[in-house]
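All protein chains but one are shown in place.
== subunit A ==
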Amino acid sequence: MSRIGSIARRTFLIGSAAIAGGVAFGVYAYKQPVRNPLTDDLAEGEAALTPYVHIDQTGVTLITPRTDFGQGAYSVQAALLAEELDLAWEDIRVDPGPPSPAYYNGKVAAEGFPFPATDTGFVAKNARAFGDVVSKFMGLQITGGSSTVPDAFEKLRVAGATARQVLLEAAAQVTGIAKETLSTKDGSVVLPDGTMLSYSELAPVAAGIQPPREVALKPESEWRYLGKPMTRLDTLGKVTGTAQYGIDMTMPGMVYATVRTNPRLGGDVNGFDATAAETANGVLKVVPVTGGVGVIANNTWRAFQAAEAIEFDWGPAPYPADMEAMWEKVGTSFSKDRKDSRFKNDGDVEAAFESADTVLEAEYRIPYLAHAPLEPMNAVVQLKDGRLDIWTSTQIPIFAMAAAAEVSGLDAENIHLHVQISGGSFGRRLEDDFIRQAVELAQAVEGVPIKMTWSREEDMTHDFPRPMQMARARGVVKDGHVEAYDLGIAAPSVASSQMGRLNQSLPGPDIAIIAGAWDQPFAIPNYRVTGYRVPPLVPVSSWRSVGASGNGFLHDCFLDELIHAAGADPMEERIRLCWHAPSRRVLEAVAEMSNWGNDLGPDRGRGVAFTLSFGVPTAEVVEVTNTPDGIRINKVYVAAEVGKVLDPVNFENQVQGGVVWGLGHAMNCELTYDDGMPEQTNFHDFEGMRLYQCPEIEVRGLETTDDIRGIGEPSVPPAAPALANAIFAATGQRIRELPLNKHIDFV
């Protein structure tokens, strides 16, 4: 070590020992003043400049504000920060941070405008930018809409690079060595003589340095983590049983609770008899909660048993009581006064129908579907001395805080939400209902921490499902091609139902009613997509891939019908009709992968489907065999364009998972209502897909554009239509209703 280096280092060590300092960096310090939530809990002598990188004497903590419910959000956020900050992967610690408007999601609202992702024109781009402004203004800290990566891709790399520059500056100040001669390696600044100064050592000095307003990002060729297989940070914990989920949280003196509320969602409680529950073994308290009753006990199972013993007189559902009545509401919504949108209207479909000899017509139906993440809804809550602490997993931490404030009457500064990892979500944790209940229960045993867990039956029967939908489609073919396609979709509005529960209103048409249908890049000469808003039925919500989850099936299957009617090849005609180059490339890729056109042999069939959703063109080919016992899915090929695959391993896992999700529900699942209540109550009658039905799934990620996108959802929408189209190819049977197993067996 050089003399000056050793002197500086000694001096510095004394300084840093005296100040057990902390420092936090992020994108906002150089950009504009957004209140940094990390400053709240710092002790004297500590400092926090910005919201994403916190450094104290024990190391660096990366703040990853998008919730991880299995999609790998923590790891990809950490990788984006660590790439620029220069940390060793094994040293990375992550923390979701406190709920804060600073962590707004600029991309989640950007897709809510009536401009298809393929529209890169001035107005569309400005509308999306306006979505960013809206999100920032509203402080929308939301995880969803496959938006984590597009929102974070630049933001977190800039935050990491900013922090690194400050640490280099700190090292220059401490050592008197020119900053330009310093470098970084694995969490340390490296001096010219090789001496390493750890970021922790530099933190107290760094805390006093103004971050630069402009930073340069590494060129892609120098990426160390991004674009390469990563070992997700949560993998070890999840294979050794040491990962702690919300449901695993424990506190000294904690009690256990559950609730039962009216399975006719939103219905009243006319009365109940809890005599048996109150005297049941281990029960501490039976308390009314909004819409039902909570049982507090000394063990979750005892709480479940006691809750089961309560006799309820539930009020009626505030919606039609059974499927027949609900389908009637849906079917009569194809009317002028229920018309919600018509954002696609190319050519003149009416004229095409008038001049055609034959107009093909079809009606399609898709069912309600439950999210049913494997970890049922739960929360640990403690209300003590005017302070409310909540440990739970949520996709909407700020709304959850608002809900807790409303229930408890406490101010936000007395509410502390600790976001946990969760056993899946698929959109379920965009709701705050279970958090409200847990706060109510905590109020009943003030001072005592309480863990509320829903039984699976409570979870299944109190979901806000994906809505039921109907499509009425007409089309004309001419000279071997698709000439006209008119698609009407009737669905209840997810946006108004869901945002209504969060005390928000969204004026105007609901894009979810037509997402995945109106915005598809096909140059059909006469092409119209109309959304009809069904009056509110069962309260509904976002389910993995939201509107596109069902519309992919509705739109692509009838397109397939038209292509077959035209006598065209399903792949060739889609490619011919597709005017959007990246979308055409995924179709061409999946054709090549599946060796489209070769002979599969007897009793075999293949189908292709395409959906552009969340900005990701995705094409899938499904191959099936028609066996004597039913349909077997042999293989699935997927090609998706995301601009940049940040982690090839997790990318493949997410795509495969989306395919399994899409196929499993299309084959086997529906949520039906009778007497106002869901008829499916557990995994015996809502199975999704099990391993024996899972095909081999080959995945290719395309990186041919500079439009960086997320992959949590886009592989879901094309899965169901690709399967239905394959079944048609193998059997000649066109199934126009999900689940498919109502019409055909699977093996």
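Here, a residue touches a chain if its C-beta (ideal position, glycine included) is under 8 Å from a C-beta of that chain, and two chains touch if they have at least 3 such contacts; residues count from 1.
Convention: contacts and distances are computed from a predicted model.
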| field | Which of "Cytochrome oxidase maturation protein, cbb3-type", "HTH araC/xylS-type domain-containing protein", "Isoquinoline 1-oxidoreductase subunit alpha" or "ABC transporter permease subunit" matches, in UniProt, the chain that is not displayed | value | "Isoquinoline 1-oxidoreductase subunit alpha"
| Which of these touches the unseen chain: A:Ala88, A:Leu236, A:Ala412 or A:Ala523? | A:Leu236
| field | From A:Tyr256, A:Trp391, A:Trp596 or A:Tyr637, residue that would touch the chain that is not displayed | value | A:Tyr256
| remark: Among the options A:Asn634, A:Asn653, A:Thr705 or A:Asn741, the absent chain makes contact with A:Asn653
| said: Could you pull out which residues of subunit A are in touch with the chain that's been left out? | reply: 69-72, 231-232, 234-245, 247-248, 250, 256, 281, 299-302, 304, 372-376, 421-426, 453, 455-456, 649-650, 653-654, 656-661, 664, 682-684, 687-692, 694, 696-697
